[in-house]
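This is the structure I want to talk about, given as structure tokens.
Here's a slice of the assembly, chains where they normally sit.
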Amino acid sequence: MVKIECIIRPERLDEVKAALNALGVVGMTVSDVRGFGRQKGYVQHYRGLEYHVNLLPKVRVDVVVSNDQADEVVDAVVEAARTGEIGDGKIFLTRIDDAIRIRTGERGDVAL
Amino acid sequence: MFKRFATPLLGALALTLAAAAHAQTPAEAPKIDTGDTAWILASTALVLLMTPGLALFYGGMVRQKNALSTILQSFICLGVISLQWILFGYTLAFAEGTPFIGGLQHLGLNGISFDGVVAYAPTIPSLLFIAFQMMFAIITPALITGAFAERVKFSAFLVFVVLWATLVYDPLAHWVWGAGGWLGAMGALDFAGGTVVHISSGISALVFALYVGRRRGYPDEEMRPHNLTMTLIGTGLLWFGWFGFNAGSALGSGSLAAVALLTTNTAAAAGALAWMFAEWKHHGQPTALGAASGAVAGLVGITPGAGFVSPMAAIFIGLAAGVACYLAVLLKNRLKYDDSLDTFGVHGIGGILGALMTGIFVTTSVNSAEIVQAAVARGPLVQLGIQAVGVVATVVYSAAITWILLKLIDVTMGLRVKPEEEEAGLDLTQHGETAYHLV
């Protein structure tokens, strides 16, 4: 099993979700994060104090899939999340040793 | 408002009539009444609070990234129009002039005595009448901001607001309420601003929404209100302030103010229930946003008739406004133009409905002023016709001038923010701020 961790632009979440559904991926976990990278940030000012904001809102989508599904999922995410501008984000792949479905106690690929 | 009892025959005559219409005032020289003044002082404060209330009502409905910019658009009308009004807005609206616009004799409050009265309201201080009217001039352009939320440049917005107030609001106020204004002279009834405030802003909102186009992603992306509790606080403040708006438009403290207060509350209640039940029936669930929207629809609907109709009629007006505005909003979703926060659907439709219904339900049992007796004497059908003329004139004029202003601003300074700015949000890109830093 592989965990595919995608850091994407918040406004691409709907597309990514749709793309994954189209592949038959039935589960994912989403969280709000802030990203720092090449994308330049914003200057904020509050009563004359300037703050440089370089942590930008991003969304992180974690999908765990079986090894053989990994490649098509990565491709689908790249396509759905890409705008071509700096700040589109990253995908990281990690090996998952096991997965358990809490409801049933099932383990392995069948638990996804 | 009482001021609309002033007839085209100006000066002394207007004053006499206005005075005569006021139960507590003897026919002799007008004298400031401390009770009337107390209520209009309070009413002025109440109407002032409606603009922050509107800011919250609207601010809660946009996405978080535009919360501050939306609130600021309402808020800054307090800044800009307060000055515009005393410098030149008041004189354009209320000085004696042509049937279409006031004269310039009161530029910068020139010639206004600080301890006298004006003919429009002979029992309260002149400056109080001016301040009370100012609050109406402030909130009207703020209402329009709901239509173009989340996509317009702040600089362009500021220019628009000043021009719109000067070229749309001030003349319309003169038509209906100003000494010699043609709509008032014709007998059109508008107690607290159905045409002047709601139809004008509602129609201009529609034109603005169509001109500037949809928000990026609308209607495919989900655009949910970021904080409905804020919208509900705003609704509470609007309802509260509306008592000043409508009951204060009696321009004195007495039975007329009491009627207006009660009709206002009744229509708000009926509107809230009507929208909520319509939605319940239609979508299977009643929503808080629906109830709040309906309350505002009811308040809009009763505005032109608040001091002309009975509490029982107010139930009917409120119910009708709640349902009609709900349907208008559904229709918008169908037609897919992007009046983001439904200024047209609520203020345009509610205002038109209320203006017409005022012609039908007006009764001398509530208000025995001459202008009302004349209306009742004409009979509901004729009066409905007069009301319709007022509506049509307001619609056509507001739409035309708004379109011209937008074109002008668009070609000179640009109206809309860049796509990437819209994406990142106006708070960050127009103002360099964000609303929340919640850990």
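When the chains are written out, they are named A and B in that same order, and each has its own residue count from 1.
Just so it is clear, a contact is a pair of C-beta atoms (placed from the backbone, for glycine too) under 8 Å apart; a residue touches a chain by one contact, two chains touch by 3 or more.
For clarity, every value in this text was computed on a predicted model and none was experimentally measured.
Student: Expressed as a composition formula with the shown labels, how is the entire complex in this file built up?
Tutor: A x3, B x3
Rule of thumb we're sticking to: only the chains that are shown with their structure count from here on.
Student: In whole angstrom, how far does the Cα centroid of chain A sit from the Cα centroid of chain B?
Tutor: 46
Student: What residues on chain B touch chain A, complex-wise?
Tutor: Within the complex, chain B contacts chain A at residues 217, 221-222, 423-424, 428-429, 432-434.
Student: Report the residues of chain A in contact with chain B in the complex, numbered from low to high.
Tutor: Interface residues on chain A, with respect to chain B: 11, 14, 42-46, 53.
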